[in-house]
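One structure is given here, and the rest of the page talks about it.
Only a single protein chain was left out; the remaining protein chains are all shown in position.
And now, chain A:
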């Protein structure tokens, strides 16, 4: 190993898998070996059985679908509002001066603390879940995009001006394309956070979703199901991250060239 030396893609996969092997081995050692009580932590086999039971008999697929739709819905709502606002803030300093103090303040409001208030306003239906995710993501995205757009290379902007670009052209043909990969990266990052908000939203006053299943299992002390639920969240996250990355690479080939 030397600093910054690259690994081959085969090695990368092998190392990545090795971690999970080590992880499951430690888990098995702790549970099968009897070092941890069953009440607190199910062993891997029980977890797999419980998971199968959830999927085959208890309609867990429906819960997964609900959770995914909430994340995607709330996140899309946030993105639709946040991307244009963030770009405007980054491009126009007066807009930034107007909105930045509020957005910076709102960014620190924990989305989960809004849940009781949102239940009061929007009930315990889908709208409330979407709003939790929306509040949790929208301010973060606005601010991060504003910073990215504001940091566009000045020399590129100047070059565009000397080529006859006007303000609209600068935004559409310089600021946007130069920040687009960063914007996609920001969305990928915040989508990950949206997953935490959705589970929290589902833990309280919900009748479906992965978070709801986890609360139910907790009442029955079924740690196998809880762990299975958590692993499913992780896997979906991993998958969506992977797809997002592949999509970004396909969208912005000039970065890798």
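Assume a contact is a pair of C-beta atoms (placed from the backbone, for glycine too) under 8 Å apart; a residue touches a chain by one contact, two chains touch by 3 or more; residues count from 1.
The criterion applied here is as follows: contacts and distances are computed from a predicted model.
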Should one name the undisplayed chain from "Cysteine desulfurase", "C-type cytochrome", "Aspartate carbamoyltransferase" or "Sulfonate transport system ATP-binding protein" using UniProt, the answer is "Sulfonate transport system ATP-binding protein"
Per the whole complex, from A:59, A:125 or A:177 the residue touching the absent chain is A:177
Touching the hidden chain, out of A:27, A:69, A:92 or A:252, is A:252
Filtering A:55, A:95, A:160 or A:184 for touch with the omitted chain leaves A:160
Across the whole complex, the chain not displayed is touched by chain A residues 153, 155-156, 158-166, 169, 173-174, 177-178, 180, 252-255, 257
